[in-house]
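For reference, the structure discussed in these notes is given below.
Apart from one protein chain that is not included, each protein chain of the complex appears where it belongs.
Labels for the chains are A, B and C, by order of writing; each one numbers its residues from 1.
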Amino acid sequence: MSAPATKPNDRLLWVSLVVLGLVGLSVGKFFRPEPIAEAYVSVTTEVRTLVEEAPTNDGSTPAASAAAAAAAAPATSLASGEAAGQPADNTKTQPAQPKRIWVDADDPAIERQLKEGTLKRVPDVAQAVWDVRTPIDNRATARAQMAALEKEAEKLSAPTDPTGLTKEQFDQREAARMAALKVVEEKRIVSSTRDSLGIWVAALLTLGILSFLVRDNPFYKVVESILIGVSAAYWMLVAFWSTLVPDLFAKLAPDLVRATMLPGLAPSKDPTQDFLLALIPLGLAIMLLWRLMPKGGWIAVWPLAVVIGTFAGMRLTATIEADFMAQIAAAIKPAAAFTAVPPDEAAIAAAQAAGTVASPGRAFDFGGTLAAILGLIGVITVLIYFFFSLEHKGVVGKTARVGVWFLMITFGAAFGLTVMGRMTLLIGRFEFLFGDWLNVAK
Amino acid sequence: MQPRKEQLPPGIRGLLVRLGRIDRRWIYLAVAVAIGVPMLAELRLPEVPEKKARATFEAIESIPEGSIVLLSFDYDPASEAELEPMANAMVHHCASRGHRIVFMALWPLGKQMADKTIDSVLKYYHPDKVEGVDYVQLGFKTGNEGVIKLLANSIDGAYTTDAAGKAISEIPLLANVRSVGDFKLVASISAGYPGAQQWVQYADSAMPEAFKLIGGTTGVQSSQLLPYFPTQMEGMLIAVKGAAEYETLVTEKYPVTESPERLGIGRERMGPQLVAHLLIIALIVLGNISMLAARGLKGGAR
Amino acid sequence: MLQRTIPMLILSASGLILILAYFSPVTVVWSDTVVAWFNILAGVAFVLGAGNLLAVNLEKISSRRPGWAYAAITLVSFGAMLVVGLGKWGAVPNPAYPDVHLAGDQDSTQSAYGWVYEYVLSPLTATMFAMLAFYVASAAFRAFRAKNIESILLLGTAFIILLAQVAAGAFLTNWIPEGEWYSFLRAERLKEIILNVFQTSGMRAILIGIALGTAATSLRLILGIDRSALSKG
Partner (left out) sequence: MALVFAMWIGTSVVMTDAAVAAWVTSAAAWVTSAAAVVAAPMPPAAENVLLEDVPEDAGGALFVRWTTPDPSSSAGVVIERRSTDAERAKDPNLLWIEVARLGRDAVAMQQSVHVLSELSNAEPTRVRVSIIGADGELSEFVESEPLAPSVTIFSISRLPLFFVVVVVSIAVLGWVVAARMGASTRIRRIAALEAVDEAVGRATEMGRTVLFVPGIQDMNDIQTIAGITVLGRVAKTAAEYDARLEVPTCRSIVMTAAREAVQSAHLAAGRPETYSEGNINYITDEQFGYVAYLSGQMTREKPAACFYMGAFYAESLVLAENGNSIGAIQIAGTAEPSQLPFFVAACDYTLIGEEFFAASAYLSGERDQLGSIKGQDVGKALAVGSILVGTMLLTVGALLPDSVVGSASGYIGTVIRTFFGG
């Protein structure tokens, strides 16, 4: 590949940057002698059992939903009556064979259901041991959590003091303690090579982009190429998983999709209609892709026409309602402002005489009025500036000029407001470089 | 007639003029220093909440405890640094107030953003909250404002399952939520299109009285959202400044004991901001001085 | 006919339908359907994009154009990401349906896809965005020169807002007492005034203009006055 010939002063710049970096790093390490780019994950071990629900008399499968809820969340989701309170029409769906799902064996809700018989264990299927890994983005937090876990375990490992407790009270507490201890022991926090490596990669890529500020260079070109390739693929994947699968494939071949990709997919009320409706976008898409064919590429204009037409229609009403009309309405307000002031003695006396309560007087609010008038002038003059039929000469020209002034103030303000956001972004990246990667800052 | 500039010794003026044409890479270096040094020095400043932050806080306080609120994460990692602080504070606020939270995203990467906040705030400070009952993560849906239009008619029109692939009909929290109108409050934390503006256009204008709308925005968005506050948007948080103020309000009322820094990111980031802003102000001044000097060279300011 | 008139008719028809649908609750579901269609269309259109991406880069490589190696890098990263993403490599099984591999969740960094997202894509995009911090500075330095009234207003406002945005503004103007006629000079008050009086009105007018522009453009398209969008027609 052709690396650009770097001019000497550039080489100087490069060297000085690298030297600066190394010096800064070593200084930072002198104060925070902790390893670079360390990442932690918390691992929770769960024992899961395969269960299937016993079919209920009307074929509704509330247990399935309840169990699914339990699999995703702790028991309380069942304890609260809401889980059971599904609208009836949702429970009318009749599955072909009883649904089989893996559930957390230690979940009391599941245990209850196993007792009740709404769920039953699938025979001769061994229990599976699961590791649920959740990355901890902040290393300080990781340490804190580690410490907390140790303290917890320590506390729980001490047996309950039996004094002043009846037998069963004591047993209850002991049981609770053992349960809690089990939970604590199931959770551990370990350092993750995968994520540590990731931090290194991310840091190098970050530096690659920043190097563009010095000049265009091979390092940047490489990073740029990676970014383009990965992001293009990423967006195609997003479209595939979050649109094509649920909104197209799921309609065209629901059973296949449910079997392969979306087991949780709810059965449609009218599969045939969904299928037919899904054919239309499919047809449009094929027309669009027809461009790849040697002949008849013009057909691709038809879907374009649909897209442009529909969204032109949508935008027309939406923008007139939410911007045109709403903004006009917001602009219509009195150009004179008053502030309420307590009624004076005379008024109060008069009111008391009449046996009523004195209404508060009001004072002319100069600032408010001025603001209102300025606001009015602003809106009008800027609108005048936008008039296309009128050449910017004479009175119109002068008014439009005032309009331009308002525009400039508007833009200046927007610019000023933006700086903070932009700086924040850089701060975020620096926090990553200095904190997550080099570990010389919090 | 000689302009006053002529009194300036030519050497200095030449310097000033050259300053005006300085290689922009020196400016870049200055920015890097202005951000990096105070950050490493951990410079902190107090924050005084302004009207918009207070309005936001009040909006969430005013709705009855246990209301269902919709938080739409309409941003991606590119704006994370700016919007994460307010997202964290808002989730902590809603959870502490006892509201039930529905998370969704109009930006594809918004889901990951929401997940991050759920892990670092909701699950961390509120371990008692149960997924499906106290909160639910609907995830991302393509379609920009189209999704909002769908939600305005019916939830299941837009989402058939939640992010975990669980059917909407099986989620207790959503059992009685028919459309976006059934939320007491909708907050869009947005970095652009689609975002708070689309929520105003397609949800709020469709049913203005149904719910309160809050817009958490980046600085650049704020200017075009300001006209919507407070009539169409009851609350508004602008960039890290707004987040820092809001953080102050939230943590005053609902303080957290361990690792409070997660609800202090905004305030933490205001220190480097100060220096950076001063730098830019200095740059503007320098630029103009050198321009005047240059005019002086060319003989008088026109 | 097929290339010119019919697309025009399709455009107008679909436009009018959508306009009417907005006024009738009965037809509101139509607009929703159409929105859903577009998303699918856009999703499938990625085939075009991918095709073009491959074509361009392969051409660069085969013809050994300068920088062809970078094209190769693009292709490799593209292909790799696509494969792991479609196959959900290392995805965390769905607790309820662990035996259905594709139902797994690949957002966490345990899956290849999630890892690439977390440690390649998001740092890259975030950094690219963060470059703006530098560009904002250089733009302010270069463009904010007081050449005429307009530019003076532009940079003056930016100047005040910049001060008011941070503690510096308060520090400089806190000596001004509250409740006096001149206390509007306090930085935070000035900022409020600029934002609520000047910027709000300016923005309002801009929005009204944009709304009209959008509406008129939509009309031009729907009525077939502006056909350049369907250039073939």
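Methods note: contacts are C-beta pairs under 8 Å (C-beta built on N, C-alpha and C of every residue); 3 or more make two chains touch, one makes a residue touch a chain.
Quick caveat: nothing in here was measured; it's all calculated off a predicted structure.
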item: Visible chains that the absent chain touches, using the contact criterion stated earlier; value: A, B, C
item: Option from A:Ala142, A:Leu156, A:Leu316 or A:Ala371 whose C-beta touches the chain left out; value: A:Leu316
item: Options B:Val102, B:Val130, B:Ala187 or B:Val220, residue touching the unrepresented chain; value: B:Val220
item: Contacts of chain C with the absent chain, listed as residue ranges; value: 19, 22-26, 28-29, 38, 41-42, 45-49, 52-53, 56, 59, 121, 124-125, 128-129, 131-132, 135-136, 138-139, 142-144, 154, 203, 206-210, 212-221, 223, 225-226, 228-232
item: Contact footprint on chain A, counting only the chain that is left out; value: 56-58, 60, 62-63, 80-82, 84-89, 91, 118, 209, 212, 216, 220-221, 223-224, 227-228, 230-232, 234-235, 288, 291, 300-301, 304, 307-308, 310-312, 315-317, 320-321, 324-326, 328-338, 376, 379-380, 383-384, 386-392, 407, 410-412, 414-415, 418
item: Absent chain, residues of chain B that touch it; value: 24, 64, 66, 78, 144, 154, 175-176, 178, 182, 192-193, 205, 220-221, 223-224, 231
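Operating definition for what follows: only the chains that are shown with their structure count from here on.
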item: Residue list for chain B, restricted to those that touch at least two other chains; value: 28, 31-32, 35, 78-81, 142, 164-166, 223, 227, 241, 273, 276-277, 280
item: Overlap residues in chain A, where contacts from two or more other chains coincide; value: 68, 72, 134, 213, 235, 239, 243, 262-264, 318-319, 323, 327, 330, 410, 413-414, 417-420, 422-423, 425-426, 428-429
item: Footprint of chain B on chain C - complex, ascending; value: 28-29, 31-32, 35-36, 38-39, 42-43, 94, 96, 103, 105, 107, 117, 121-123, 125-126, 128-130, 133-134, 136-138, 140-142, 144-147, 155, 158-159, 162-163, 165-168, 170, 188, 192, 195-196, 199-200, 203-204, 207
item: Chain B - residues contacting chain C, complex; value: 24, 27-28, 30-32, 35, 45, 48, 50-51, 76-81, 109, 111-112, 115, 142-143, 146, 149-150, 153, 157, 164-166, 223-224, 226-227, 241, 270, 273-274, 276-281, 283-284, 286-288, 291
item: Residues of chain A that touch chain B when the two form their complex; value: 13, 28, 65, 68-69, 72-74, 76-77, 80, 82-83, 85-87, 90, 134, 137-138, 140-141, 144, 148, 213-214, 235, 238-239, 242-243, 246, 250, 262-266, 318-319, 321-323, 326-327, 330, 410, 413-414, 417-431, 434, 440-442
